[in-house]
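After this line comes subunit A, so read on.
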Amino acid sequence: MVKKTLSRIYIFLIFLFLYAPILVLAVLSFNRSDSRVSWGGFTLSRYVACFESESIMSAFATTLEITFCSAVIATIIGTLAAMGISSMKKRGQAIYLGATNIPLLNADIVTGISMMLLFVRFTNLGFVTVLIAHITFNIPYVILNVLPKLKQANRSTYEAALDLGASPVRAFFTVTWPEIRSGVFSGFLMAVTMSLDDFSITYFTKGAGVNTLSTMLYAQLRKGIKPELYALSTILFLTVLLLLIATNINGDKKVDNRLIRRVISAVIMLALFTGSVFVLVQQHRISGGGDRTITVLNYGKYIDGELLDRFERETGITVKYEEYEEPEEMYTKYKAGAISYDLICTSDYIIEKLIEEDELLPIDDSQLTNYENIDPALIEMSTFDPSHQYTIPYFYGTLGILYNTKDYSEDQVKSWDLIWDKQVSGHLIMTNSVRDAFSPALIACGYSINDTDPAHLKEAQMVLSRQKPMVSAYYVDETANEMIAENASLAVCYSGEAALAMDENEHLKYIVPDEGSNLWIDSWFVPKSCRNYQDALTFLDFLCDNEVALQNFEYVYYASPILYVQTHMDIDDRLNSAINPENRVTRNCEVYRALDNDTSAYLNTLWQELKSQ
Partner candidate 1 sequence: MNKRTGRLLAGPYLFWMIGFVILPLLFVFVYAFTNSDGNISLEAFRTIFTATNAKAIGLSLELGLLTTVICLLLAYPLAMILNGLKIKSQSFIVFIFMLPMWMNFMLRILAWKQLLNKNGVLNAFLSLLGLPGIDILNTPAAVVFGMVYDFLPFMLLPIYNAMSRIRQDWIEAARDLGAGNLLILVRIIFPLTLSGVISGIVMVFVPSLTSFAISQILGGGKVLLIGNVIEQDFMQGNQWNAGSSLSMILMIFVLLSMAIMNLFQHDEEGTQLW
Partner candidate 2 sequence: MGKKHLIDFVDISKSYHHNLVLDEFNLYIRENEFVTLLGPSGCGKTTTLRLLGGFEKPDKGQILFDGADITNVPANERKLNTVFQKYSLFPHMSIAENIAFGLKIAKKSDAYIKDKISYALKLVNLDGYENRSVDSLSGGQQQRIAIARAIVNEPKVLLLDEPLGALDLKLRQSMQYELMRLKDELGITFVYVTHDQEEALTMSDTIVVMNQGYIQQIGTPEGIYNEPENAFVADFIGHSNIIDGIMLHDELVEILGVPMPCVDKGFGINKPVDVVIRPEDVELVAPGSGKLHGTVISNLFKGVHYELEVRAAGYEWLVHTTKYYEVGQEVDLDVIPFNIQIMHKPESSDEKAVEIDE
């Protein structure tokens, strides 16, 4: 009896372990508060927002589409393969099964990378490459589910059917198929599960703009998760749970059991199928919008979506808008020739690198009627584009310290010295971006943030190593949430993050220390791959329009180079140094210069060394 109770408790604990995160997400999905920590009352608005969010719905649709298509194709290829393998001799079987084990047992990351290397050599990364990758890792699951059934299936019945005059195809469907059907179905289900759950392989084989739920979440994890996703996850979970309960309740009654199961699986199939068709049609509509289409690549959450609609309405130009998260990721893929765009927005030092590599087309500012709206000081500061002919500034900001006024006074944080001090131990969030982390360290050592002397970089690394034990975590985009939740009281971060955090927690303040810091400028450029130069310029001109820029500012909340915005924004915002760096501040700041390959690699090595300590 004691033993029974103990085992019950054990099972309960394991289930709690497995399902606790799901429950937490479900609870959070009804939370009115944006914070992930405190309860702000019950709401269903997340669910509404979830269905209204285009990015979530499109990632969800892509996920379903990839899952369903890859599972179906893998099931067909895998079932055929299993039949082929089962009619082979022992030796052949062993070889095939060995090969089947490779994608099954190989590390996901290696599978993903190997396919990425193959794909970028021959084609662009995109939906199809993800699909191929998923099919590849799904096939083994189908084979391993079907093969045992084929072994059990009696070959003589198949031969008997032939003997009785059935054609091979007919014999297969009337005799063999019923015996292996359950194996095929569980193989399919397995493939669906694996596909739904995959992250690593999708991550490496996806092109910019193609997101499954996993990769979208991974990207958002750094930008902060939208609470709508909790709603989506809860809906997903409940759907699956209901299906499970339905199949199992009916499992007791033997009579209709099979029929019901068949109906349910038919319903799932139909739902997946219609969903996929719907999305395919929609995607087709978006991509096949005629000649006047521009493909735009931008950071995630970096434009007001309404403006895109307005632009399309006003000009009749279709915008194929895609997002990315890490500039290095964009650069790597761009260099591999895996993506082609008409217009790209990215960070200063990446642009400098691309200019050096002669990857950009000059922008003819005479065609931009709104060019004079741009603050000339910002154009002047765009030192990464010395001839000022390749870029149009979009937003800018600083790197500084976000602090909680309950724990620190303004005097304390006026200098970078504080983040090297023992008293911040355990409360400090350091930035997880290589250059941003090195910048304060280089400043502390008395060097420029663009210093390339290996000895100086090494010195800066020493400073960072001494700091590491005191750092609570290295974050980039989670910083805001952690600071809002007061899990830390000091953070090195961008002004944009800081502005977001300060909006949520009144105790937070942002400062750029007196020693100076990085001033970053994100700008638009036209890559050589551009196919629709005229319309790309029309889009740029649109973005420089005063009212458009103001609306966009109110969404993005970073400092805008458009003079009109600087004078017409809300007075609080104007005084907010996080959003609007004062001249005193910007004077001390430097814009990043592109690093040469050796320095870049060396910096990366130093960073990895630091992380592994």
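The candidates were selected such that all candidates are chains of the complex that A comes from, given by their letters.
To be clear about the criterion, contacts are C-beta pairs under 8 Å (C-beta built on N, C-alpha and C of every residue); 3 or more make two chains touch, one makes a residue touch a chain; residues count from 1.
A quick note: this is a predicted structure, and the numbers were derived from the prediction, not measured.
*Asks:* With reference to the defined contact criterion, which of 1 or 2 touches subunit A in this complex?
*Replies:* Looking at every copy, the candidate touching subunit A is 1.
*Asks:* Per the contact definition, I'd like the list of subunit A residues that touch candidate 1 in the complex.
*Replies:* Touching candidate 1: residues 7, 10-11, 14, 17-22, 24-25, 28, 36-37, 77-78, 80-81, 83-88, 92, 96-97, 99-111, 113-118, 121, 132-133, 135-136, 139, 141, 143-145, 147-148, 151, 168, 171-172, 186, 190, 193, 196-200, 203-204, 213-214, 217-218, 221, 225, 229-230, 233, 236-237, 240-241, 244, 248, 251, 326, 328-329, 331-332, 335, 432, 434, 468, 471-475, 485-487, 600-601, 604-605, 608-609, 611-613 of subunit A.
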